[in-house]
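To start, the structure under review is shown below, and the notes come after it.
One protein chain is absent from this view; the other protein chains keep their places.
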Amino acid sequence: IPVRPICDSRVMDKFIKEAKEAEIAMESCTNTCDLTEELSLPDPKVNVKEWMQMDRKAQAKEVWNGLAMFTRAMLQVRELVSDNALIYSVDKTYSNIRSVTRVLKSLNVQEELASSSSLQTPLTVRTLRRLFLVYSNFLRGKIKLFVSEACRQDER
Amino acid sequence: DDIFRRKASILISQESEYIKCFTQILEDLTCFWEDEKESTAAEQLPYSFYYQEEGKDEKACILSIQQTAAKTMYYICSFPMEDVTLFTTLSLKIKSVHGESILRQRSLLVDQVVILDAPSNVSVQINWTRQLVIRWHPPDFKHLQDSIMYEVNISTSDVQKVEVIMEKTELVLPNVKGHTTYTIAVRAKPNEISFNGYWSDWSEPVTVVT
Partner (left out) sequence: DDIFRRKASILISQESEYIKCFTQILEDLTCFWEDEKESTAAEQLPYSFYYQEEGKDEKACILSIQQTAAKTMYYICSFPMEDVTLFTTLSLKIKSVHGESILRQRSLLVDQVVILDAPSNVSVQINWTRQLVIRWHPPDFKHLQDSIMYEVNISTSDVQKVEVIMEKTELVLPNVKGHTTYTIAVRAKPNEISFNGYWSDWSEPVTVVT
């Protein structure tokens, strides 16, 4: 039995599946999904070897900072969309990002006030489709890897 | 509406908190309470309702009302989806509209107040080794169908028993008696690992004669 909700892999998997649903929902987008402003997002890419060699604090920083950027982006986007189906995806994702943030807090990772210098350069996106693709990659990647490792250490 | 009434009646029998709350698929949250006074037709509601997530500002919820069977009133707050956050403490307050005094308060975790729909499509088969094979469909639970536990109620004219089934939608009951009428119903609840809540309604009962 997992010690914490986040270590029940079904919980993280739920958020990942919902991120993919939002990503797929954007496939129906044509020009309506172009954004009038640029959004700044964390780069989801991971080199596994480098990631494993990073210390936990640095990883935590990436994760926290990334979640904060997505939270901001969703609030920004919320002002820009008017289509009901899109609003659903945005609201749902916003709520999920906050739940993921909460659940990560239960891992007792010190919330780092990221000094952006040490972080990966952010990405700039201009479409909703890309926003949700990056979000889904971030969740599948950095967050999933971070959580798996934290829960593995927990078990010992 | 009808769904609200069904879930409300579950809560009234299982929850002693004055402010009762439930979520159905974790993206919704409804809180309500019953005002024991008979309703007046006054235009302004006598109460206001506030919620606050840890570390965030307090927000007001627009209340709707519904008459109960006993002619009293339900005051109901349906949360906007973007304010439904799991794994965090949510504080709730009922205030009197005049005077701002806190009449009742409660805090809760949304992930702990799930009320699922009843399982559906319950089927029972008797196989060649005299076993009852009972199967059902899980209720909707947004990618968490494998995190549900069930109670299966099996009754004959003589005996009744309840089996608890974790995360499966099948129960094989060995050694059933011949020439007996079995009545079977199933109800659902999160498996209490990451999510918890209340038992759902029982499914429609299914009857089989062995």
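Some points to look at:
We call the chains A and B, going by the order they appear; numbering starts again at 1 in every chain.
By our rule, a residue touches a chain if its C-beta (ideal position, glycine included) is under 8 Å from a C-beta of that chain, and two chains touch if they have at least 3 such contacts.
Remember, predicted model here, so these are calculated numbers, not experimental data.
Contact with the chain that does not appear here is found for just one residue of A:Arg72, A:Arg126 or A:Lys144, A:Lys144. Residues 9, 13, 16-17, 43-50, 52, 123, 137-138, 140-142, 144-145, 148-149, 152 of subunit A touch the missing chain (whole complex, contact as defined above).
Keep in mind that, in the parts below, only the chains that are shown with their structure count from here on.
Computed from the mean C-alpha positions, the centre of subunit A lies at a distance of 30 Å from the centre of subunit B.
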